[in-house]
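Structure incoming, see below.
Note that one protein chain of the assembly has been removed; the remaining protein chains are unaltered in position.
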């Protein structure tokens, strides 16, 4: 079969590799029918994630068809159409028993396309298949389902639920890339009063309006703090979300929150930020960080089925499965191409 | 009457001043029967709190007797013996309606000995007396009650409750001064498995054992991270509390928490700390900050009444009310004198 | 002035009475500009609420203009346009400090039109005006505001928030009268998958579709339990709400909930219901009861201001203030007239 293989910083190829087989009895082999590329894959390609070693097949999001299962797989069988979640869950460690699958210490967590071969391939081996895949519900297309592999649960769990968005809240989201847009879409499920999108790029702010933002701020030209304070009688946002991953945006998010407010970090960071405790110690703030756990996937499946989250909106480009080169190119030049999520499908 | 008056950095005096009177109809005038000194008063005297201006009477903790009330005071009357809380609550602003009295925007918050004259005096004017004082319950002495003005609710709310301490938890407290000890005493109410006290001074660690710590770490000589990891199968503390107020202790507290854990900042900070988001973004952490609200005071009063919190343990030194000079001296040299809380009482 | 005076079971009159005056210094006198009738007023008129004695002016919902305030009122002044909440809050008792205003033991709770004279009058005395009225926000009409005096917070707090409605839930509401409709409208703020309305009257079920129900069941002809089980893979509703107030509907609501589900009682009951503990003991259910506290009114004001709750939809009939006889007649024959809320306004 063919797969996208990482060959060290800056190097990858869609090349022939051996087909995966059941190794552990809890494995499933899934034929990949639809797959996408994550911003994290671009980080890996830059060499930012040294735990990914050359020879690794990339990708941690897929929709596919179960081809084979080990004897320990109880609830999936060949022919099942499934969502392969970005997070693998052993199901029995202390973290999995708490629903913290992202922190699994029983062999799961974020392993696909990271510690084991991933989904950007014709077939993928999925460990702990009972607790790491979800059956495709009726009325949800492959493409829609694929958006629930990573981006939507990440925005919803790490942004919206960690941020404790409630009806009537003012929610400020710093960063209107795909993950920030996902936070905005998820926040709308809780009927906030205002969703404020903050970004440096006008085209991303235009997109934000489609994903639930009713106020947009280009903080290259405008003072986001002033806008949010105007909107909140000088107090600040009830919930402020960091969806970029650099110190400046975290510090902005921290400054935007009102006394008693929540600051939810969603961005993936490569260096420390300043935490202005000399101002924040007195403000009764709650700051959260997190890798997605995907405990919300069953909820999001129901909402997708009822068209209560418009996941189609994320998909801007389509490719056949063998055009990974083109797909990576378009996705990596999102500023020019306007790409949010690119989908590759088996023809 | 006489009072401790601040005259600019490094300068204070126990001197004659006019007796306070009812100004607003919700005021009470309280005769001070027992009063103490807070670490914050020492900060003010160093000039670290510029919102305190020369001429201000210091102090925000007292037990006393109501002498007079304004016409708008409904539930207190002359002769009532009361605890004067460090936090004043208007009772009707959006924050007070949520129990966030510390964030009151209706004229309260931390104002005593800060924005208005305080309790280190023979008499004090207490605004919003109905919602800012508590009646002395039977069986609780003045001295015991006084520990509920600030130190015990601060440790309990900002450390224990914000940190979400639960039965069976491992709780690490960085800093074994009075406020860290208060966190330890409060944490024991929730039956944690272990309370680990971390400090640089052996005498403070000895005190910690009296306040509920069962493991003590002198992090001048020992590796606190290693001790906590040994105790937790390598994972880290369920709850980690910062009770000092400098960047290094915050950064230690942040490093001590397990994935999914809580970091509660209690210390008062004067400069930013580094937040190592490059390590913490993925760990599902919850970091809280906060000024005490004193919403827990009624609960703590019941616990003090039932001798379930041993508040007497805080009081190391006693003085008559006119010996503020000596009391400040002993309290400010706590390293030598072993002072935790000093109490001054009207004879 | 004139007012609706209760003269014992079955008897009331719109008659001349003395104008109210400030009695306590925390009182406001409010000129009534818009007022409505509650189902509870009909109960009183039937003699079901013996704590209402003859001579009492009825009514606990109003929008008006502050005419006069006592010296203890700090944040309201003559000329202010205000919502008079159905619940009066002293602001300082243990329940008010917890936001449980409905349980106020400091002289508030549900007192208007019950223990003291109410709002169905040209003027009304409102105790504890600072904590028992809300300023009219810009962009919210009198009529819209009036729906926040009782019906909307009741459905939202006692039904939706007590029931812990979450995105993706299946919510079953037994009873599609005004209060059940209010629950449905409030539930939609949390993006449930399905809102199932259950009633015996087809016209009420038609109304339910306008208020957020996507599934309607006439349980005179259909088996509500079967419909809900079909919708939920046999499990039952995540949240089930009783909005009628008789034993049979409570027992239906209890039977509708899934294992681990919530049953929120909103109805006002006059007799005991059977609690089938022989079936329910094992099901991990949470059953809640409650009088509205109106702690959510500030949130609902923001949502009304942003047109996120369509409160106009409740108002089916309009009358001038002196046509209370006609308004009561129309409202009491809701089955025929289709009345939800009738509004009387000062011309």
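The chains carry the letters A, B and C, assigned in the order they are written, with residues numbered from 1 in each.
Heads up, the rule we're going with is that a contact is a pair of C-beta atoms (placed from the backbone, for glycine too) under 8 Å apart; a residue touches a chain by one contact, two chains touch by 3 or more.
The structure displayed is predicted, hence computed values, not measured ones.
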- Query: What are the shown chains that the omitted chain is in contact with?
  - Reply: A, B, C
- Note on the structure: Where C:17, C:68, C:116 or C:285 are the choices, the one touching the absent chain is C:285
- Message: Among B:19, B:71, B:141 or B:193, exactly one should touch the missing chain; which is it?
- Response: B:193
- If the missing chain were put back, which residues of subunit B would it touch? 166-168, 189-191, 193-194, 298-300, 302-303, 305-306, 308
- Residues of subunit C (touch criterion as defined above) contacting the omitted chain: 95, 98, 100, 102-103, 245, 247, 250, 259-260, 265, 267-278, 280-291, 293
- For subunit A, which residues touch the unseen chain? 25-26, 71-72, 74-75, 90-92, 94, 97-99, 106, 130-131, 295, 298
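Simple rule for what comes next: only the chains that are shown with their structure count from here on.
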- Item | Two or more partner chains touched - positions in subunit A | none
